[in-house]
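As structure tokens, the structure follows; a few thoughts come after it.
Every protein chain but one is kept in place in this view of the complex.
Naming follows writing order (A and B), and every chain is counted from residue 1.
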Amino acid sequence: MKLEHKNISENNFEQCTKCTICTLYCPMVEVNPLYPGPKQSGPDGERYRLKEPMYYDEGLNYCLNCKRCEISCPSGVRIGDIIALAKVRNRKGLPTVRDMLLSSTVSVGSVATRMSGLVNRSLESERFRRGLESMVGIDHRHTLPRYAEESFEEWFRREAAEKQSCYSRRVSYFHGCYANYNDPALGRELVEVLNAVGYGVRLLEGERCCGMVKIANGRKERAMRDAKRNLVAIRRAVAEGDKVVATSSSCTFALRDEYQYLLGLDNEDVKDSITLITRFLFRQWERGNIKFAFREDFRMRVAYHSACHIERLGWAIYSTSLLRLVPGLELEMLPSRCCGMAGTYGFKRENYDYSQAIGRPLFDLIEASGAEVVATDCESCKWNIERSTSKRVMHPLSILAAALDMERTRELNGVMDK
Amino acid sequence: MRYDTLIVGGGLGGLVSGIALARNGQRVAIISAGRSALHFLSGSLELYADGYEAIVKLAESHSDHPYNSVGSEHLERYLGATKEIFERAGVALVGDHRRNHLRLSPTGALRPAWLTMSEYVTFASRGEIEGRRVLVVALEGYLDFYPEFVAAGLERCGAACRVVSVGLDELARLRESATEMRAANISRVLVGPVLERLAHKVRGLIEDEELVLLPAVFGLESSEPFERFRELLGSDVRVVATASASVPGVRMQRLLVEEFTRLGGDYILGDRVTDYRAEEGRIVALRTVKHRDEEFTADNFVLSTGSFFSHGLDSTPEGIFEPLFGLDISAAASREEWTARHILDTQPFQRFGVKVDGHLRPTIDGGEVHNLHVVGAVLAGADPVKEGCGAGVVVATALRAAEEILGHRVTRE
Partner (left out) sequence: MVVVGGGVTGAGVARDCALRGLRVLLVERHDLATGASGRNHGLLHSGARYAVTDPESAAECVGENHILRRIARHCVEPTDGLFITLPEDDLDYQRLFVESCHRVGIEAERLDPAEALAMEPAVNPSIVGAVRVPDASIDPFRLVASNVLDARLHGAEVLTYHEVVELLREGDRIVGVRVRNAATGEQREVYCRIVVNAAGIWGHLIARRAGVEIAMFPAKGSLLVFGHRVNHMVINRCRKPADADILVPGDTISLIGTTSKRISFDEIDLNEVTAEEVDVLLREGTKLCPSLATTRILRAYAGVRPLVADDNDPLGRSISRGIVCLDHAERDGLEGLVTITGGKLMTYRLMAERATDLVCRKLGITSLCTTATTPLPGSKEELKGASRRGRKEFLSLRAGEKGARGRHGDMAENIRFERSKDRALVCECEQVSVAEIRYAIESLNADHLVDLRRRTRLGMGTCQGHLCAMRAAGVMAEMRGDAEGALADVAGFIDERWRGVRPVAWGASLVEAQFTQWFYDGVCGLGDRNNDSDKKEE
């Protein structure tokens, strides 16, 4: 062992200097005194759990996994990961029906899109939701996202797949469950924009759920299975020269970081090839590889909400830089705060009130802002902000798609008409 | 990503430089590995415990003190402009660099200060305290404020103090957590009707006291809650610094970041620079943990990474180093010479840091780096604790660096 490495701890929690900064930025601490806070749950508690696992504190289950503690830590302690892993270790027995339902995004989504009419009508009915609450514990006050009549994948295969080979450049798209089952329009916009700047799009072979919600719901084994399959698919695409772009910041974060830190998978070989669509587009634009032509009549006042996981990725600047390219778009930065939803967290009866209390200051800021549209890279923030405020919420890519003069953009990028 | 200037370190130095540059039209990004030491602000910025005159004398000593690197021809201008820079960001400060005032510490000591946030109690001199009647108000169950120590400190100077403790149901609720009754969480409760109830309770406790002191637990986002409280109370009320993270410090940080982003700057939090690319004595690009394959490029760079606490300096048993660029530093070689026997003695390590020239430019293995400027606590030559010069050095060097980069003055005449 080389002496210069001494005391540069692999046991990352020991770099904690007990400064308490993380506790200042924990959204759960703000609203819930039963949560022991990131410092106590993370590095402090870890020492005791290492001494004896019975020192585990049930209050840890309140953690949102927003990772705002981590980005605040002056010593780079992976506080959120320590807590998430402790939760996984402590989990005993089978997950509840509710947690299975919420985290089985693919199974539920594929059934629900097939029966979307019935599912959406039911989800709109308060009686149905009350039933759901009493049966499984999904809070009835939460409107659940609507399911599309046709999944993105189905649309893509039917409408788009064939044409993709006529583009000289190509990327693979990790659409995630949300774009696939709930918001296929986002996927369609991605295809449209990428095509316009000269990129063909293809799907990964056998994409699975990224696993984020499974990890959060204590189904690590399932998450691991999905993750391994995803990595196989991603490796194949990368080997064929593709970058893998995603629209969801949480999926991107899972593929890049949660796989490595929470599941212990080695994804180093493909990490740099997994990227967020806004990052991909802005970098290509900055290098002059692609060009944008914007509609002259486009006007929009946008407030950007930096979702927890894009904050943790550190990548909000790509989305905002991209939005700033749009003439006629006035961009206002909302102070970076958690909206309280945290994936499936806010759906749960026991969390609903805390979740809404966390979001309240953000919702107030949004209402008070002069923006017509809130932009965010995260689908769960989108649901939550839309149902909690009067504003429309759009993915930055959707805004870009609306602002682009597609025809001229195609011309600029030398794309022949479809 | 391309910027005019990239600043590494998002604390006081990075923000002051960033604001000055952004205000002058530059496209600036600050990359900050976590939150800064501003979170532990005592409420005051310190300039030099021995006073401004002593800094002027310092110049004659030709020491490597950062004030000497700034140059006395610039220093007074920067110090004079500081209050206004903070004011524009929404931080009200009182004080004057030509004459230190006294702030009251959490243990009741009186320490010299340059600028203090306006809600804090300050005194022009010890004599001013004698004969004052003071009510010290503690909040029940809050462990980071020490009314007995504050009272004892004032009584040593001849004040008459009374300590009372106030409880509110809303505060008791915070105590459901064994750890999270912290200043920040109290400040989140102390708004609206709760603030009014607290004011009502405290008002009922005042007898003949002319000064009421409370812990600094008001207003994480703005000074409005404290102003409202003062209005409601109707007497002279001030706050005293608490232990652990400081609510007004968090607010100062927040307001400065908001000012910076309002001016168009990108504040990238929670990322760490891993390596850099240099060409012909100039830094060309930085890479970070989170952006990996994406380089950050700029014409100029500012290093404001702080001292050991913020990991601007690092150490192993073998030595002390500047971890980012491997800049040449001034530090004792043997670890036995880094520290002193008692924790409250002068600690040699406090003075360790990066060596710079008269333009705040460092060297790497003796080679000059032309477009990198080093500011703040990462600089060698100052002992912020024993000299009481922490913030003064940071602000002065940060403004100096901005002027070096811009090639013209940033302060108004």
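Here is the rule we go by: contacts are C-beta pairs under 8 Å (C-beta built on N, C-alpha and C of every residue); 3 or more make two chains touch, one makes a residue touch a chain.
All values derive from a computational prediction rather than experimental measurement.
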item: Chains in view touching the one left out; value: A, B
item: Touch criterion as defined above, residue of B:24, B:105 or B:330 at the omitted chain; value: B:105
item: Full-complex contact with the absent chain, from B:187, B:223 or B:350; value: B:350
item: Touching residue (missing chain; options B:88, B:335 or B:409); value: B:335
item: Contacts of subunit A with the absent chain, listed as residue ranges; value: 1, 5-11, 13-20, 36, 39-40, 43-48, 50-52, 54-58, 75
item: Where the unshown chain meets subunit B, residue by residue; value: 37, 40, 42, 49-51, 100, 102, 105-112, 125-126, 140-141, 143-146, 148-149, 151-152, 172, 175-176, 178-179, 181, 241, 243-244, 307-309, 311, 314-317, 335-336, 338-339, 341-344, 347, 349-350, 384-386, 388, 390
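Here is the rule we use: only the chains that are shown with their structure count from here on.
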item: Separation of subunit A from subunit B, taking each centre as the mean of its C-alpha atoms, in whole Å; value: 35
item: Subunit B residues within the subunit A interface of the complex; value: 1-2, 29, 33-37, 39-40, 173-180, 182, 184-185, 188, 244-245, 250, 258, 261, 266, 268-272, 288, 290-294, 309-311, 316-318
item: Contact set on subunit A toward subunit B in their complex; value: 3-8, 17, 19-21, 23-25, 29-30, 33-37, 39-40, 70-76, 271-272, 279, 283, 286, 311-315, 317, 320-321, 333, 335-336
